[in-house]
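Only one protein chain is missing; all other protein chains are in place.
Residue numbering begins at 1 within each chain, and the chains themselves are lettered A, B and C in the order written.
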Amino acid sequence: MELSVEKTASGREYKVRDMSQADFGRLELDLAEVEMPGLMSCRTEFGAAQPFKGAKITGSLHMTIQTAVLIETLTALGAEVRWCSCNIFSTQDHAAAAIARDSAAVFAWKGETLQEYWWCTERALDWGPDGGPDLIVDDGGDATLLIHEGVKAEDAYAKDGTLPDPESTTNAEFKIVLTILRDGMKENPQKYHKMAERLVGVSEETTTGVKRLYQMMDNGSLLFPAINVNDSVTKSKFDNLYGCRHSLPDGLMRATDVMIAGKVAVIFGYGDVGKGCASAMKAAGARVIVTEIDPICALQALMEGYQVLRLEDCVEYADIFCTTTGNKDIIMVSDMRKMKNNAIVCNIGHFDNEIDMEGLETFPGVKRITIKPQTDRWVFPDTKRGVIILAEGRLMNLGCATGHPSFVMSCSFTNQVIAQLELWNERTSGKYEKKVYVLPKHLDEKVALLHLEKLGARLTKLSDDQASYINVPVGGPYKPAHYRY
Amino acid sequence: MELSVEKTASGREYKVRDMSQADFGRLELDLAEVEMPGLMSCRTEFGAAQPFKGAKITGSLHMTIQTAVLIETLTALGAEVRWCSCNIFSTQDHAAAAIARDSAAVFAWKGETLQEYWWCTERALDWGPDGGPDLIVDDGGDATLLIHEGVKAEDAYAKDGTLPDPESTTNAEFKIVLTILRDGMKENPQKYHKMAERLVGVSEETTTGVKRLYQMMDNGSLLFPAINVNDSVTKSKFDNLYGCRHSLPDGLMRATDVMIAGKVAVIFGYGDVGKGCASAMKAAGARVIVTEIDPICALQALMEGYQVLRLEDCVEYADIFCTTTGNKDIIMVSDMRKMKNNAIVCNIGHFDNEIDMEGLETFPGVKRITIKPQTDRWVFPDTKRGVIILAEGRLMNLGCATGHPSFVMSCSFTNQVIAQLELWNERTSGKYEKKVYVLPKHLDEKVALLHLEKLGARLTKLSDDQASYINVPVGGPYKPAHYRY
Amino acid sequence: MELSVEKTASGREYKVRDMSQADFGRLELDLAEVEMPGLMSCRTEFGAAQPFKGAKITGSLHMTIQTAVLIETLTALGAEVRWCSCNIFSTQDHAAAAIARDSAAVFAWKGETLQEYWWCTERALDWGPDGGPDLIVDDGGDATLLIHEGVKAEDAYAKDGTLPDPESTTNAEFKIVLTILRDGMKENPQKYHKMAERLVGVSEETTTGVKRLYQMMDNGSLLFPAINVNDSVTKSKFDNLYGCRHSLPDGLMRATDVMIAGKVAVIFGYGDVGKGCASAMKAAGARVIVTEIDPICALQALMEGYQVLRLEDCVEYADIFCTTTGNKDIIMVSDMRKMKNNAIVCNIGHFDNEIDMEGLETFPGVKRITIKPQTDRWVFPDTKRGVIILAEGRLMNLGCATGHPSFVMSCSFTNQVIAQLELWNERTSGKYEKKVYVLPKHLDEKVALLHLEKLGARLTKLSDDQASYINVPVGGPYKPAHYRY
Partner (left out) sequence: MELSVEKTASGREYKVRDMSQADFGRLELDLAEVEMPGLMSCRTEFGAAQPFKGAKITGSLHMTIQTAVLIETLTALGAEVRWCSCNIFSTQDHAAAAIARDSAAVFAWKGETLQEYWWCTERALDWGPDGGPDLIVDDGGDATLLIHEGVKAEDAYAKDGTLPDPESTTNAEFKIVLTILRDGMKENPQKYHKMAERLVGVSEETTTGVKRLYQMMDNGSLLFPAINVNDSVTKSKFDNLYGCRHSLPDGLMRATDVMIAGKVAVIFGYGDVGKGCASAMKAAGARVIVTEIDPICALQALMEGYQVLRLEDCVEYADIFCTTTGNKDIIMVSDMRKMKNNAIVCNIGHFDNEIDMEGLETFPGVKRITIKPQTDRWVFPDTKRGVIILAEGRLMNLGCATGHPSFVMSCSFTNQVIAQLELWNERTSGKYEKKVYVLPKHLDEKVALLHLEKLGARLTKLSDDQASYINVPVGGPYKPAHYRY
């Protein structure tokens, strides 16, 4: 795509694949709203008061139909919003079009190059001369990363004129980040400082992004308050678990139409995501093998009847390999060479370095046969055996399917809205320092509550006597902070 | 589409959506072959002998990638093949293109009108002046039906010049059949008699089609031998059950992206298809309600923990309704009016009369909103509530997704190949009369055997002593005919 | 026990472990009646008419609480009954006591020797000078076997005075049978001929017993009509499947208290019993391996996610081994020697020759440590590793627990009652020849129907129009004979 900003009739900026898909996007948005009771309740509860009036929110989060409902909840509460996706394959173009046309500045399309990806991220952060954003909604932490790297680079430049050097890294993506920072430095050498200073805070929703935040907090480099939305129970124990249980088979089916029953599926990692993935594969009739480094999670896997092995033990006979670890170098090209013909290799963790794509791409003589977008067969020259790689090693559920379904995303995104409200409402109170916070349990419980009626549930009420017996308020919160659910 | 026959460079007839998709179809065919060991074994075992040399085979069966592998197995064994789909939405256009270009005469595209559908069926049966077909591969029995109706009409015409009268029926589809027969009668008043006379037999693979065949056998109207492939264990207990377990959620996800977990799903009918569907919904976290007329199947459903109710008991609170009965008038428009907003209504049984689409389409003031092809929201004027209808009430797994996966279809289609071989090899022996037959158990066991190695199974061998103790041959068959598996 | 017949005050014969347990038995009978709606319906429907008036029924079937409800149903319908168990460990002594005291002549106790077992079987068949029985309720076919062997022996004796020779067999149990026949021959050389002549028929309920009957029918040696109750759908697809799914874990827990989760369980055979067992082990969190000789059943196991291997592949690492094959020599002592320490070895098939108990018992230096009745640890002298054998290799669910629960046995036993009624009502009509019959489908459906209300199910009713469309009567039967459920 040509990297130029377009404008709607009303003057709002955007860059999307195809504005003509906006109607289709709107139709699916209408359906999604019915499945997202938490977000719709936020509109009902807070809409009239316009609590976000004056707030400029930048989001870096998969530009899907569900995200579109989130964005329009933020705008319904008064915010002005700019958005980019946090993954090159995860955008649903009709969702992007509908939002760009109707509600917010969107810079996202399915199948961005890395160059395009960071250009979009820059655009989403670019609020023009009046400055902004005030708040960031982050997924994976790339918006946050860019600001922190920007500040670091500006400090170096201010000190002695050192410019960021793209050649200083072998990481292709980080090279681009450094290029961006270098190219903009002279023109605006305090851009990220200003941004960081203004920022009220970020809410971050992935395990991966949160880990980065805690590291920054621990080493004192965090530049603004952060709310860890991932560790709301109604996020990590729902979206990560039940979302992936839904979207792993969805992605596999859309990408490959493969029969899962009877196959051997290896799930790497048995955290919340891995638990959902293993459960889905078992439910579909596969035999599941789990790999783990953590003995507690390994023992959990065993208690569910999964075999716990190392990759080397099963690499030659398994049919489906799915990484969920949040770590890197999980499946190397040397592993892929040992696999059965047409073994399926995919990743559902946030980043694309769980699978050694670089090793595969540079393997001498390897041949890539694109079956369809996001489904490639890579054939090794000597064995003539191929492996089928989904979404080029990136999030397969968003690359090959449409990600998590609306209902579970309503839980996650209601947490996002609440976190954003909390940061904004307390922007002057000093409640939040440059640290990482989780939402209080009563808000977590509230998010769940907003999703019960849709499913026909009837909650039991505690009597005063019972509440006092177990020493909790009648209206909750019902569990101690350390409770694991 | 314009209803005109096209020809390949080699002169083979076809009509498909888009010949340029042939390469894509070939790539998916390559993948599917790896997943269809039964069919590939047939090629290996029988290919050299060319047993179908001289045989003209007409197929009326969903023109998917899997069917493409079947067709190329038939041609690899020497047959000449003409093909149409047996459902207006089930064709995969890239599969049709690949076959049309490379292997057989194909008349099929996704989204035929009923008019187009029967035109395609006629074309698949039209072998030109030399006559044919010799064999039919049928799914649902439409090719067989056309021939039987044709013979009936020709008899009436021969008797007293009576022509078929499309006005004699209110059934829209049957009106078309009668029109076709009427329009062709004068030109070729013995066309179907000649066809029926020549026909060696048909192999039929659906519960629905088989029921028709038995009815015809019972009332003496069956015109040629038939092999009931549906009741091979490796068909009805695999494709119907495990195929639907896979493709129901696949269709739901592709059509609606709806979260299945937490929802109430009503499965109508608890036969093999219903068992697969209920199991899939339970596995995905839904609460499942089953409706049944047969107390035995109802008791089976209860033993698996499903609630057994009538539609009227749950119509107002369920979220997903899926018919699998093979019967008609299962969900009426009066039922749909009572449903929750955006309840999903779909059918995975062979015919489209399980759901009262006519009642819905003609409901005063109803509004149809097409979200995307095969996904419509129908809104009732008074309540403003909508129901989401998949694939216009037809087979939702083929209309909204890609049908059953290759591996399980390999079981079904290997039965088809074996049945066709059996009919052809015995065409002069008189072994098969104008009756319905099932394949002998040792062939059924053979089909299963061909699929074990791919899944890494190791079969135990009986000793002579053990075989004699349980009174079976060491090599099988291992079970009495009445065994239920 | 001393082998002497005792008499109640009313003069009815019996031999049980402890008559003082009759009250306890009655209490559990009261509970069981509530769980056995099929049998209780028979009492309601037929009781007043006393259809069994004059009928003498001998039963050879596990003398449990559920069987007690069956017996009292037979007597409530007018029959006179004598009973023995068909397994040395399966009697529940309180059930036997209650029946002996209140309703019928019982000869059964938990822990019979083989000698005692056959003495009990003789007693159950011994109706005294007036002769009998008229009908047999059989489970495994031992009562039927004794009569057939008796007739064979009497023929030989009549011919040339040849007496049965216990030394002619190495089978310990058959030696006893021959001894019994030999010892009684002189006194009553036509005993079994008279019995066979009088017999109206037998109803048999096990896969194993039925196989014997078909063999006798096929070779022309069957002496009276037989109804194969096992192959009623409401028997083999319920009792065998759901009964074992319940009672395998029950037996394992009562015998060993072992944690099933995390263990590797090998199920031998994937018929109805094996399906139930595998499902139970998976549900409890075990990893399940299936062994099979039949490729169809093997493929079914794979589709459920089970690994299909041979014993030799997993003998060294599996934790639980359970045979369900109906075949012999499944686990040999040479296999047991290779097992892990404290591997659990058990059998849930009808006969005790699936496990090589003789090989184990006679293994040089092996040491038997009885943990408690029916739970033994056998330690090999060299390895010091032990295997835990349940119920001495016999039916572990009846030996170590209480067998199948009442509700599912109500299905099986209602079939028995209906079969007995059918035989008795048609005793003079000539309807039944010396062949094996299955019950007609409408009776099978009726049995199911009688069990629906208890579980709160609401059956859907066919309209006339629908019934005619699918060509079945509105009231059933709904399926063709070959339907597999």
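The rule is short, and it goes like this: a residue touches a chain if its C-beta (ideal position, glycine included) is under 8 Å from a C-beta of that chain, and two chains touch if they have at least 3 such contacts.
Not measured: the values here are computed from a predicted model.
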Selected residue (touches chain absent from view) among C:260, C:278, C:299 or C:447
C:260
Of the residues A:13, A:116 or A:231, which one touches the chain left out of the display?
A:231
Where the complex has a chain not shown, which of C:152, C:198 or C:377 is the residue touching it?
C:377
Given C:242, C:321 or C:378, the correct residue touching the omitted chain is C:242
Contact footprint on subunit C, counting only the chain that is left out:
24, 27-28, 31-32, 34-35, 65, 242, 245-246, 249-250, 253-254, 256-264, 283-285, 317, 341-342, 369, 371-372, 377, 388, 401-402, 405-408, 455-456
Please give every residue of subunit A in contact with the chain that is not shown.
211, 214-215, 231, 233-234, 236-238, 241-242, 272, 291-300, 302-303, 307-311, 313, 326-329, 411, 438, 444-446, 448-449, 451-452, 455-463, 465-466, 469-471, 476, 478-482, 484-485
List the residues of subunit B that touch the chain left out of this view.
261-262, 282, 285-288, 299, 302-307
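Rule of thumb we're sticking to: only the chains that are shown with their structure count from here on.
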Could you tell me between which two chains the number of C-beta pairs in contact is largest?
B-C
In whole angstrom, how far does the Cα centroid of subunit B sit from the Cα centroid of subunit C?
42
Mean-CA-position distance for subunit C and subunit A (Å)
58
Would you please write down the residue numbers of subunit B that are in contact with two or more other chains?
242, 455-456
